[in-house]
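Omission of a single protein chain aside, the complex is shown with its protein chains in their original locations.
In this document, chain identifiers A and B correspond to the written order of the chains, with residue numbering beginning at 1 in each.
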Amino acid sequence: MNGWLKDREHLARMAVIFAGALVLFLVVRAVMVPNGFGTYGHFRSGALKDNASHPLSYAGRQACGDCHDDIVASRKGSKHERIGCEACHGPLSVHADDPDKMKPVLPDAKTICLTCHLENVTKPKSFPQIDPAEHGDGGPCTSCHNPHHPEIS
Amino acid sequence: MESLLHSVQGFIYPDELQLQWSILIVLYPFITGLVAGAFILASLERVFNVEAVKPTYRLALLTALAFMIVAPLPLQLHLGHPERSFEMYLTPHTTSAMAMFGFVYLWYLMAVLVLEIWLDFRKDIVLTARASKGAKRALYRAMALWSDNISERSLRIDDKVGKFITIVGIPSAFLLHGYVGFIFGSVKANPWWSSPLMPVVFIFSAMVSGIALVMLMYQAVNWYRKTAVQMSCLDTIARYLLYAFIIDFSLEMLDLVHRIYEADESFKTLDFMVHTKLYFSQIILQIFVGTLVPIGLLALVQLVSVRERARRIIYGASGVLTLVGIFAMRWNVVIGGQLFSKSLLGYTTYKMGFATREGLLPALILLLLPFAILYLLVKLLPPWPEGDLARKE
Partner (left out) sequence: MDSDRREFMKIAGAYVVLTGAASLAWNHIVAGEPEKAPGYDLSGHWWAMTIDIDKCIGCGNCVRACKAENGVLLEPDCFRTWVERYHVHPEDPEHPQVDSPNGGYDGFKEKYKPGDGSKNFFVPKMCNHCAHSPCVQVCPVGATFESPDGVVLVDKTYCLGCRYCVQACPYGCRYIDPRTETVDKCSLCYHRITKGLTTACCETCPTGARKLGDLKDPKDPIHDFLKEHMIHVLKPEMATGAKAYYNDLDGSVR
């Protein structure tokens, strides 16, 4: 055996183990790194699809208007014109997909209006607010106001 | 949850209610600190030829290895998905301090500790293999990589390579623990952590805790084996501990004075926290009991002549207090950094479980585990100067 190597042979054995471990690591890494990792940046590109494929709960006002064009028309020019339908009626994508599958429940006119219009010092001054003890006769708001066009002419 | 909500003082962002990093994350810098400190002490003998600390060289190395093996366990236990931790090796994010830790850890464990120990113990391993039979022989032969060469020249070469590894190992040890400090110090969102001093403070506190641990282990081992402690060795280690401690404490005070003097927007919030929720762990445990008292005790030995027996007691006491103080320091960094809201308007509370995944029980087990591993390592590779007892049978 080569004289130089003779007393370094045990070190060579250790070096082979380290080199082997390194190669193994590189091979395992090459196999295990998820597809599409790094395509758009340091992440798995499939994660974009994962995030985009979450199911909808709110259908969006466009979908509501596709069928309920009469309501859209009735809201024209009112202060409530630009409020999303589901802001009051709740998430209705199931209804929008198949109107027979789910019927929306009519919001309770005594509470839903107060969600926004109950007096509170923190609300912007310009926003119409009422104290139900002083405003109206204690009945549902809808007895005087049309929620889709609340202005009393 | 309800009780936690009621313990909130002032305003916190709603998602801040629960602490994300538990006592396990306190353990992790504590344990890596012990590793780095013990290794740096061991390196003194090797690189700077400090003869006096030689009796602790091998013990310090094995201690470092035992704690190093345990170091990643609290992290694993804390992860929401431990089975995904290998992703750090697959797709390490180069901008993440944490991702690089995986590589620093592997480098330090394999390229530094394991290699250095192997080279240093190779002669003992081969001799044990020669003197044993059966399974034991097979084990030691494997540990020697089936090499039987312990010629003068090969051992001289080992020593040279070992010295080189130690020289590489010292910056590696600094890197290992400086890195842990950087993980916290680089979080700009958290004023309690964000500080360029953090890695430096971590390195010096690591040295303090590692030196204290080896000092205690050396006494404990000699007491257990009923052998005599070399006082010159103990005195030297205690002196190094004092020096490291003074630097560590000065750095921490520098950080503190700087914060008090600058008194930026976070100061009042943090100051209130230190005087209330962290008062016991920071002021009492870390600064007073865990720093000033041991520094005072160690300085006393330097200033007046103290008898040997009393010195041993002082070293033992200051060693234990030091470890308590450094643990408290890790606690105050990790837990303290999460008790106040990033809105700087309120505080939450840390509720530690007991037999939960991140509770006190697993933390205690993880703290004791290195000692069990060290016991096995010592059985496998006796670090005593007289060599393997089994060989003499």
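Everything below uses one rule, namely that contacts are C-beta pairs under 8 Å (C-beta built on N, C-alpha and C of every residue); 3 or more make two chains touch, one makes a residue touch a chain.
Everything quoted here is computed from the prediction, not taken from an experiment.
Every visible chain touched by the undisplayed chain in the complete complex is listed here: A, B. One of B:K188, B:R225, B:R307 or B:K379 touches the chain omitted from the figure, and that residue is B:K188. Here the missing chain is touched by one residue of B:H81, B:K133, B:R225 or B:K379, and it is B:H81.
Across the interface with the omitted chain, chain A contributes residues 32, 34-37, 39-58, 60-62, 82-84, 86-88, 90-91, 115-116, 119-124, 127. Where chain B meets the omitted chain, the residues involved are 1, 5, 11-18, 20-21, 75, 78-85, 87-88, 90-93, 95-99, 101-102, 183, 187-190, 265, 337-338, 341-345, 353-357, 359.
What we mean here is this: only the chains that are shown with their structure count from here on.
Taking the mean of the C-alpha atoms as each chain's centre, chain A and chain B sit 45 Å apart. Across the interface of their complex, chain A is touched by residues 86, 89-91, 93, 110-111, 115, 118, 122, 144-147, 149, 151, 153-154, 157-158, 161 of chain B. Of all residues in chain A, those touching chain B in their complex are 6-11, 13-14, 17-18, 21, 25, 29, 32-34, 37-38, 42.
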